[in-house]
Every structure is written in structure tokens, then in C-alpha cells.
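Here the complex is missing a single protein chain, while all its other protein chains stay put.
And then chain A:
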Amino acid sequence: MLTYLGRRLLSGFITLLGVIIVVFFLSRLTGSPIDLFFPEGAEPAQIEAFNRAYGLDKPLIEQFGIFLVNVGQGDFGTSIWQQRPAMEAALSEMPMTLVLASIAMSISILVALVLGSLAAVYRFRAIDRIVTILSLMTSSMPHFWFALVGILIFAVQLRLLPTSGSNSWMSWILPVATVSIGPIGVLTQVVRGAMIDVLSSGYIRNARARGFSGRRVVYRHALRNAALPIISVAGDIAAGMVNGAVIVSVVFAFPGIGRLIVGAILNRDFPVLQASVVVVGVSIILLNLLIDLICTVVDPRIRLT
């Protein structure tokens, strides 16, 4: 197990290093931040002084070398845009993203388990058809549209919820719903498919023959055995949520790493962009490890080697 973890962490680190290198060079291809901080026709001497102050006057390879040395000491530089340490900016936004993703994922999984199981148990009946249609609709619904319609109905027309922001627990409802709606649809179909496979297997027939109640058969026996593919897909979806939920950030002005990354790109704030990529990358590596560990708990037959 430890060997496996060590190997996974090493491969994750190598992947992360590759991403950092790509982001470092690609972001600088977008141009210099000069345009955003100086008016047109600024004096060359002023621009030179600015470049010197932020190390932008050096050759790119040298800048990268300096960056790597600094990162090794935990220094990701100072945000040109926000005038504070870049890693501080990234770490300050990440908790909200993690909380939002955790809540949204939990709700998505719970709802998907119930609906998917119902659809599988009552296969080919009305409930199955309704669940299938709803899951296809929600998985293909544009998040942006859903968010705006949600604001229009629940905030403007019904005055039940705030339009945006994150200051109260009620302001979380629409963002969480927006982030969950797609995964609910996808996961419901995965649950349904996995449960159909399991429910047709011999040991389930055996359990029914022994007189176990339907609920016990489904939730104690079938669901546990159907869990593996559900956990794998849920892990992929959760990684996507960690990446930013950018739509939620833009529409609801909800804090999060996605909004920070978009802002860093538009403002050519390379230090913040690099720090954010590292934070997100590490989160995803740890999340994938967690998924692997959960799988071993759910199915003890799995051995991590």
C-alpha cells in the first residue's frame, strides 16, 4: 500500500511539474502585462523599470530558472494585479471551491443513488422512463442558462433566495444547485446501469429467494457491489468541480479558484496563475488518491500495488 501511494504521489508530482512548465511558457505567449498597467504611449524608461522590478526583462529561460528556484523555497512571487503574495491569493480562494464541490458532490451522489436505484429496480416502468428523461435533460442542460433561470425564478419572481453573493447560507442554494445539476444527471445514469447489472446477478436472486426485503436487497447488497463504477465516475466529476465551477463564479460572484484563474489570465498575472495551477493540481492528485483508497474500502478484493 505504501509503495503504491509513493508511486502515485511521484507520478502525480511529475505530471504537476509538466503542467507548471506548460502553463509557465504558454501564459507568457499571451504577451506582457505592460498593456494592462501602463497607458498607451508610456515612456520606455518607465516600462523598463517596471519590467526590471518584476523580472520580466530577463530571457524566458532565465525567468523559468528563477521561478523554479523560488518555488523550491516556497516563494511563488507577488501578484502584480492584487499586490499580495501569489500563493496567499490562491490558497484564500481554494477553501470555498472545496466546500462548494464537496456539498455539490454529496448532494449529486445522494440524489443519483436514490433515482438511479429506483430506475433500475422499476426498470421499463414509468418511473424508469421519467428518471431517464430527467437525467438526460439535467446532464445536457447548459449551466449558464440554469443559473440565470434560477435567479429569475427564485430570486426575482418568488423572492425566496438572494440573486448572488456568498454571505448567507441561502446564497449557497442556487450555486450548489447549478454545480450539481449536471452531475446528478450523469451519475443517475451510471447508478442505473451499474444497478441493473448487479440486480440481474445470481447472488441477488439468492438473496431474494432467502426472503430478504426489497430494500435490504437493493441497499445492502446490490448498491455496495455497484459502487465501484459510481465512485470512479464521481471522482472524475469531482476533479472537474475542483477545477473551478467558473460559471458559478461568474454568474453568482461566488468566490473560488476558477474565478481567480480567469482573472489572473485576463490580467496576465503570471504569479497568481502559476500558484493557482499548483494548488489545483495538488488537490486533484490528493483527490485521486482518496478515490483509490475509498475503492479499497468498498471492495476489499482490490489491492493497491
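Brief remarks on what is shown
In this section, contacts are C-beta pairs under 8 Å (C-beta built on N, C-alpha and C of every residue); 3 or more make two chains touch, one makes a residue touch a chain; residues count from 1.
Here is the rule we go by: contacts and distances are computed from a predicted model.
When the listed names "ABC transporter substrate-binding protein", "Branched-chain amino acid transport", "cytochrome-c oxidase" or "ATP synthase subunit a" are checked against UniProt, the chain not shown comes out as "ABC transporter substrate-binding protein".
Here the missing chain is touched by one residue of A:G116, A:P162 or A:P183, and it is A:P162. Contact with the chain not shown here comes from a single listed residue; of A:Y4, A:F38, A:F64 or A:F212, that residue is A:F38. Interface note for the absent chain: among A:S139, A:N267 or A:T296, the touching residue is A:N267. Among A:M141, A:V250 or A:L289, the one in contact with the hidden chain is A:V250.
Interface with the hidden chain, as seen from chain A, comprises residues 30-31, 34-43, 45-46, 49-50, 52-54, 81-83, 89, 93, 148, 151-152, 155-156, 159, 162-165, 250-253, 255, 259-260, 263, 266-268.
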